[in-house]
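With one protein chain withheld, the remaining protein chains of the complex are depicted in position.
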C-alpha cells in the first residue's frame, strides 16, 4: 500500500458523517444539580433547529438521533419533515425504559412480567417510530441491573433480556438494525445486565446479523483498551456504531476528545484499519454539556472527532506494516505517532472550504447570532432536558 | 495486652454512637431518575421522627446530621427541641454550596468574588445554626472543581479555598470543629478542588487543631487502601470522622458494609488500634437508598457498622503483636481473620438486650407499623429529597 | 426448593475438589526480587510431594496442575505414577510460551511464522504430555500482546491466535478440553491478545464445545463484576474452570479469599446457582507465595475456598427466590448475607472429621514436621521457581 494520498484523505473527511443527539441540546446535569442554560430548546423541533446549526457550521453532522419519550411528538412524519426543512434528517431512535416509576427494579429484566411487557411495548413503539421517520437504527441501552448482591437472580435476568431482544429483533424491518449498548455501571451499582461488550456480543450473535454492538467510549472499566474492542468487533462483523464522549473517571460524558485525544485517535485508527469507516458504522455523539454552552460544545466535539479521524487517515499503512512485520517496536510506534503529532487543523480547514463553509466553525457560529436569538426567543416555556 | 475481654467489648458496643443523615430519609437517585417512595418525610421534623425510629430499634443512633438548606427551618432551637422530644439530638451541620445556579463553576473557589462571598456567607450561616442547635461539627464538602483542562487555574482555586476556610475557621466557637471532606470526582469530572486526603490534610494543618479530615468511604480512586488513610490521619491527630457508605464502582452510596464488609472491618480495626474509637470521631452514615426502603436500609447499615466494630474489637492484640513482631505473615493474618470470621450476631443480640431493645432490629421495625403509618399519614405534600 | 439441607451441604463439601498448582510450591516474586525460601522443591517430584501434604491435611486437594516446561521430565508416565504413589494425581497441563527469548514480541501471535510454529509445537507437546499423564484439561494462558500503540496489528494477531488455537483443538482427544484464559494486562502493557472473557469466549465458540473459558480471579479491570462473568459463562455453557487467587490492585496473586472474601463467596454462589459445582468445572489455585511459607499458604487458600463454598451452599434458595420475585431488595440481600455472615468453620471441622483428618489443617501441618524435614533434606540443589 502506498503512503496516504492527501486527496483521498480529504475525500474521506468530506464524506464523514457524525450524528448528534437531540438530548445534548437540552439541559443535563449530575445527581447533584442540573444547571439551566439560556436558549435551551423547548421542543423536539427546536432541538432539530439547533442541530441544523451544528451541521451548517461543520458540514458533517446532518443526522440527529432522537430519544423516546423525550422527543415524543404526535406526528413523527411531520417531525422528520421538519428535520429535512432545516437541513438535517432523523437518525437513530433511542429507547428509554428507565424513567418510569415502574422501572425501579428493571425494565425488560424486571422480575414482574407486567413491567417487562410494558418495557417491550415501548421498544416496539420505537420501531414504529423508525418506520415513520425512516430511521435505520434502534439503539438500546438498558439501565437495568441491581444494586445489592442477591437482589435479583443474575441469570434469570439474562433470560428475560434475551426474550425481549428476540421479540424486538423479530419486529425489525429488513433494512433496520438493532444496536445494543453496554455499560459497566450506573445507574445500577452492583450488577448491570449488559455490562460489557462480551455480553452484548453474545446476545447479538443469537439474534442475527442486524443485531450489532455499539461502543460508548465512556462505558468501560478503568484501563480497558477500547480500541482493542473496536478491532475485535470489526473482525467479528459486529460493530454497529459509537457513542462518542470522553471521561477521566466514570461515565463523565464530557466532549469527545477532551479527556484523551490520543485514545480517540487510536480508536479511529482501528476503525479505518478494520474497514469500519463508512455508513455501516454509526458515529454518534452522546454527551452532556452540564456547564458549557451546548451548541458550541457539540461543534467542538464534532471537530475533535474530525481531527482524530484525519490523523488516523494519515497513518502510513505501508510504513506501519513494514515496521510491524520486522518487529521494529520503536519504528512502528513512530509511524503512528507521526500521524498523531501532525497538526491537522489546516487540512480540515481545506476540507471545510471544499464544503463551502467557514474554516473556523466555532468563530462562525459565534458570529452567527444564533445564540443571542434563541436566548431571546426561547425565554418562556419548559426547557428540554433529561426527564423532560 | 490480654486477649479481648468480652465484657469490655460489650461495653464498647453499647457505648457506640452512629450518626444518621437527615437526607438519607428523603428521596434520592441518580442523574437518570429519582424514584419516589411512599411515606417519605416532607419536613425536617419528619426526618427526625424517622431517625428516632432507627435509634429506637438499634439503640446506638441517637444523633442526626442536618443538611442546610435542605433542612432549613425558621427556628433551629425549636428543631433541636423536636429532636430531643422524639429521643434524638441534632449532630453535624452539613453545608451545601452546590445547588444554586450561581455555583455552576464553583462556590468558594469560583473565579468571581461575588459568588465566593455568597458561598462564604452560607458557610457562616451554618455556624450560626450550630450555635442554635448546639452542634459540635461543621462538615464541609465542596462540589467545586472543573470539567475541562484549562477551564480554571488549579492553583488560584486553592488560594481561594484557603481564604474561605480560614474565614470559617475563625468564626468557629472553641468547642466547635470543622470537618473537611475530600472526594476524588463527581460532580466535577476533570479536577476536584479537594480530591484526596492529602489536600484536605494540608488545608487543615494551616487552619489549626479543630480542623479535621473526614473520610467518606466512597470517595477514593479504585485500589486505594482506605484503612491506611485512617491509620495515618489518626497518627497525625487529624481524623475527624467518617461518612460511611459502600461502593463497587464510584461514589455509589450503597448501604455501609454492603459491598465490602471485610474492608469495613479493616477500617474499624484501624480506628480501634489507633485510639479513634470514641466521641472525638464522628461515625456518620452518608448514603442514598435509591431503590430500597429508607428506614430499614438505615437500620441495616447501622447494624453492619456494629458488626464490623464488634469484629474489630475481637481482634486479639497480644496475639497479633506477637505474630507481627516475629514476622509470622500467615499467623498475623490469621489473628485478624479469626476475628473477622466470627459470627458476631449473637454478641450484638446480647448488646441489644442490655440496651433493652429487641435483638432483631429489622424484625422489630417491620412489626412496629411505622412504615404503614407514615405511608398513610404522609400521602400529601412535597416529599423531601436532594434539592428539596 | 427447601432450605439448604445440612447433610447435603456436608456431602457437597466432602466431594469438593480443589486443584493446586505445582508452581506455587516453588519460589516466586515480583520483578524487583524473588525471595528464596527454605525447603523449596528442586524437582517436579518434590512439588508433588508437597502437594500431597496439602491433600493430606485438607482432604479435598488431590489434583496437581503441572506447568511445562517448569515441570518437564523425561518420563511423564513415571511422574504420574509418582503422584499416585504419594496420594495425588496429575491434573491440568499448563503451557508456557512466554519465557524463551524468541517470545519477546509474542508466541502464537508473533509476526514471524517461525516463532509461531515453535510456540504451536510446544502447545502440541503439551497435549502429548496430557496423553501420557491422563490429564483432561490443557490450560492456555498467553502473555502475548504489545507494549506500544502501533507496535503490531491488533487484528492480525487475532487471526494468528485463531489459527494456533484451531490447530491445538484439532489435536485434542475426545475427552480432552482446552481452557482458554484471559488477562487484562501484564506482561503486555498496551494491548493483550486475550484481554477479557469476551475475547476468550468468541474464540471458544468458533472452536467447539470442548473449548472453554477459564476465569482467573485476578485478571480483571478494577470494578469488574466477576460473578456476573461466572453466571454468564455458565449460562452459555462455557465455564471451564477457575484460577483462584486474590488481589487488591492488579494481578497480585495473593492467597484466594485473602483480599475480598465476600467476592469469593458471591462467585461460589453463582457457581452453585448456575449448576457449575461439579467435576466439569476445574477449581484451581493460581497463586504466588512471595513472602509467606508456601505449603501452609496453600492449605490456607484451600480452606478459604472451602469456607466460601460452604457459605454459598448455605444460601436458602427458596427464601432468596421469594424475596427476589417480590422485589424485596433488602430481604433478598439479607438472605445472601445471612449465609455469608455464618461462621462455617465448625461445619468444615465436621466435614474434615468425616474425611478422617484433623479439623485444623494448619495446626496439623505445623505439627507434622514436614517443614523441618524438607528444610533439612532440600538444602542442596537448585530450588524450583518461575523460570526454573
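When the chains are written out, they are named A, B and C in that same order, and each has its own residue count from 1.
Rule of thumb we're sticking to: a residue touches a chain if its C-beta (ideal position, glycine included) is under 8 Å from a C-beta of that chain, and two chains touch if they have at least 3 such contacts.
What you see is a predicted model, and the numbers here were worked out from it, not measured in a lab.
Asker: One chain is left out of this view; which of A:291, A:335 or A:351 touches it in the full complex?
Answerer: Touching the chain that is not displayed is residue A:291.
Asker: Touching the hidden chain in the complete assembly: which of B:34, B:184 or B:374 does that?
Answerer: Looking across B:34, B:184 or B:374, the contact with the absent chain belongs to B:184.
Asker: Of the residues B:153, B:353 or B:372, which one touches the chain left out of the display?
Answerer: Of the candidates B:153, B:353 or B:372, B:153 is in touch with the missing chain.
Asker: Can you list, in ascending order, the chain B residues touching the missing chain?
Answerer: Residues 105, 111-112, 147-155, 158-159, 184-185, 190-192, 195-199, 201-202, 205, 220-225, 227-228, 231-232, 234-236, 262, 266, 270, 273-274, 315, 320-321, 323-327, 329-330, 332-337 of chain B touch the chain absent from view.
Asker: Residue by residue, what part of chain A touches the chain that was omitted?
Answerer: Counting over the whole complex, chain A touches the hidden chain at residues 222-223, 225, 248-249, 258, 260-262, 291-293, 296-297, 300, 307, 329-330, 333-334, 340-343, 345, 362.
Asker: Which chain C residues would touch the chain omitted from the figure, given the whole complex?
Answerer: Residues touching the hidden chain, for chain C, are 28-33, 35-36, 98-99, 101, 103-105, 143, 147-149, 184-187, 189-190, 222, 247-250, 252, 254-255, 258-259, 290-292, 386-387.
Keep this in mind: only the chains that are shown with their structure count from here on.
Asker: Centroid of chain B to centroid of chain C, CA atoms only: how many Å?
Answerer: So the centroids are 40 Å from each other.
Asker: Where in chain C do residues touch at least two different other chains?
Answerer: Chain C, residues with two or more chain partners: 222-223, 225, 262, 329-330, 333-334.
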